[in-house]
Structure formats: C-alpha cells, structure tokens
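Excluded from the complex is one protein chain; the other protein chains are retained at their positions.
Coming up: subunit A.
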Amino acid sequence: MGAGGGSNDVQWCFSQVKGAIDDDVAEADIISTVEFNHSGELLATGDKGGRVVIFQQEMENKSQPQCRSEYNVYSTFQSHEPEFDYLKSLEIEEKINKIRWLPQKNAAQFLLSTNDKTIKLWKISERDKRPEGYNLKEEDGRYIDPNTVTALRVPVFRPMDLMVEASPRRVFANAHTYHINSISINSDHETYLSADDLRINLWHQEITDRSFNIVDIKPANMEELTEVITAAEFHPHQCNTFVYSSSKGTIRLCDMRASALCDTHSKLFEEPEDPSNRSFFSEIISSISDVKFSHNGRYMMTRDYLSVKIWDLNMESRPVETYQVHEYLRNKLCSLYENDCIFDKFECCWNGNDSVVMTGSYNNFFRMFDRGQRRDVTLEASREGSKPQQVLKPRKVCADGKRKKDEISVDSLDFNKKILHTAWHPQDNVIAVATTNNLYIFQDKVN
C-alpha cells in the first residue's frame, strides 16, 4: 500500500497525538474537521467550539532521516462564535463544519472555514520583523516628548520572534437558509461553492455581498420533500463541473456551462438497491455522507453508512469498486438507530496518487483499502499504540461468535469512539486521524 504504488507493504507507525489525555471530553474540543493544505506542510483542524488549530510540519530533521518531521502548533484562532437568529429563535452553532485551503499565491496562507450559516476567509501570515527606531515612540510604545528630540533617524526592520497572525479577510454571510454541509474551492482559483441541505451557491472569493444560486432542490411544497443535499465538490481540474450527493444515495454531476441553474444534472450516478438488503433503515444507510474526487479527476468516491464506493465518472449505472467498511453492523441497524449512531456522517479520503482510500469506523478503528492490490486493513488510533515509531498492528472484528485471539467481537465495540474525519497528506504517506477530541498523526515506517 505504498504512495508510490509499489508492491511493498506499508507499515504504519505512530508519530504524534494532539489533544487532551483525559477521558472526560469537553464538548468544545470535539474535532469536527481535518484538512491538509496543498503542500501538506500545514494541517488544519476545526472543532465544535468554533476554533481552528493549524499545525505546521517542521523542516526535515537531517540528523534523523528515518523519521519525518513533526507537526507542531502554528496558529490557533477563534473562527466562529455562537450566534442567535432572532427571527427564528434559533441558536446558530459555532461548530466548524468544513475547512478548505486556498492554493497558495503569496507568502500568506488562506483558508475558508464555515459553520452552519457563515463562511469566512482567513489569512494566516507570519511576522518575523518589526520596525524599530521610531523618533516619537519608545520601543515599549510610550510617546516621546517632541521637544526632547535632537536628531532624526530612519526606523529599520529588525528580526523578532516569529508571530503568526490570523485575520478574517472576508465574511460570506446570510446566503443559506439551511445548514451548510460543504464548501469547495474551484480550480479557477476565483470562485467556490457552498452547499446546504437544499441549495448550492457559487461565490467569488472577493465578493461577499452576493452569491449565485446554482442548485435548488427545494420543492414548492415542503411536505413533498424526499431528499436533501449531503455533500458537494468541484472537479479538481474542470472548473465548470461539480457534483453533489443526496440523502437517497445518488450523486449528480452538473455542468455550469449548460445553464445558469444546474437543477438538471448532466449525469446521475445511482446504484440499484439490492432487494435482499431491504429494511426499515435502507434509506438511512444509503444516504451519502461524503463525496470526494480523486486527484486525477477521473473517479469520485462516496461514503455511505456501511461502505465506500468508487465511481468512474464515465459510468453512471454502478460504482466500479465497493468496499465494505463494517458490514458486521448490518444486523445491528436497529440498535444503531436507537443510539443515534446510524446518523453518524463518516468522511473519506484519497491518498496522493489515488491508489488507496481511507475512512473511519467505530472503536477508534479506521480502514484503508488498497485499490490496486485489493487489500484492506483495519487500524486503531489509541493511546495504547502510541509509543514513538510504534508500528500499528492490524485489527480484526469478529462478526460471529467464534472469536479468535486478538480479535474483537462486535458487541465489544465502543460506539462512542468514532473516527469521522481523516486526512491524507497530498504527497507523502502521512495521515491525520481524528478521534473524538484527539488528533493522531501516523506515517509509514521509513527504513
């Protein structure tokens, strides 16, 4: 499972873990999104308390070539605050639903972060010099009496301790009636889309007071509502193409050149339902929680409750690959409905060369599927496996009663420990896996 597509097995090792150790999780600390930037040097997380924490990979440690460099905190800021919608008497949560990095254009970094209603563009810049030698100001800021000044000097820039500043540059508000679930930056580097349950809007990155509605699936009579939008993403290369997934398990590909309003899809991706699997909960588990294009733009991946599917953009009738994440849960859907786990929205991600896909599961397990080698592995993010460079041992869940040694039975799984958010470095075999309130970083064993 190598990033280079080689036949050598990748061994994943623990690298770092970020976050509090105690089991008592503060709700604000629950991680709600994880995203690498385009170079992989920066790793951003958002949490339920509306904060964004950015980690930066240090320069390679030449003296220890066997380990990759670590990620350390680079910047922390409060992105969103709780708000109140007075008209509807509803509180607007500050939880960060998504973070997306803009491609870097200059020395500063930019990212978009969104909660349920408002998207913000943040500029993260470094300051490592400051002007010194003012004529009318002391170094500590006190003003000098002009009468005491006898000579003039020109202030000069001198080095200072690195300071990383985050400032909100744009606020894109009041465009969504329903809860925003996705943002996606266009390959044209000028526009981006935001999607809520029923509508998708197109924005220009510079213009905050208006957006174009490009998809609207709200029925005239809300009682006729049958499906909602669950995720949306722009194609990585074709700036006119985007997809959105629905709660009914369908994906629609739209071409913005066809018409201003993309209510009519160009392609509809839908797999016929397997009648032998029909149950009360068929519709819930078919709801797509995440959709991601491959880096090469030829495929897209969808995540529903029990599986990950890879679709070829040229074939709408069925996915080209289907991977079962935790099929042993199919008989437990009723209990999972009662404890609300069936509503969990798992995300998925591709590795840098699209050969491996990854997604999370319960009991702090996460799964990787090697598309080329047709192999899969289950790993666990836990403090027990967190000695430096400790190789992760593959885990196995036993679905029936005959539990072998080292296997874990389905009934022993901890459904409160779920991995919903994972991210893969765009070039290297470095992954970030978020448990409830901890961020684990794993990397492949470099020999």
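The criterion applied here is as follows: a contact is a pair of C-beta atoms (placed from the backbone, for glycine too) under 8 Å apart; a residue touches a chain by one contact, two chains touch by 3 or more; residues count from 1.
Everything below uses one rule, namely that contacts and distances are computed from a predicted model.
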Choices "Exosome complex component RRP45", "Immediate early response 2", "Gibberellin receptor GID1C-like" or "Septin" - which one is the UniProt name of the chain not shown: "Immediate early response 2"
From A:225, A:315 or A:446, residue that would touch the chain that is not displayed: A:225
Omitted-chain contact residue, chosen from A:91, A:206 or A:406: A:91
Missing-partner contacts on subunit A, residue numbers: 85, 88, 90-93, 95, 116, 177-179, 197-198, 219, 221-228, 230, 247-248, 275-276, 278-281, 283-284, 287, 330-331, 333-334, 337-338, 340, 343
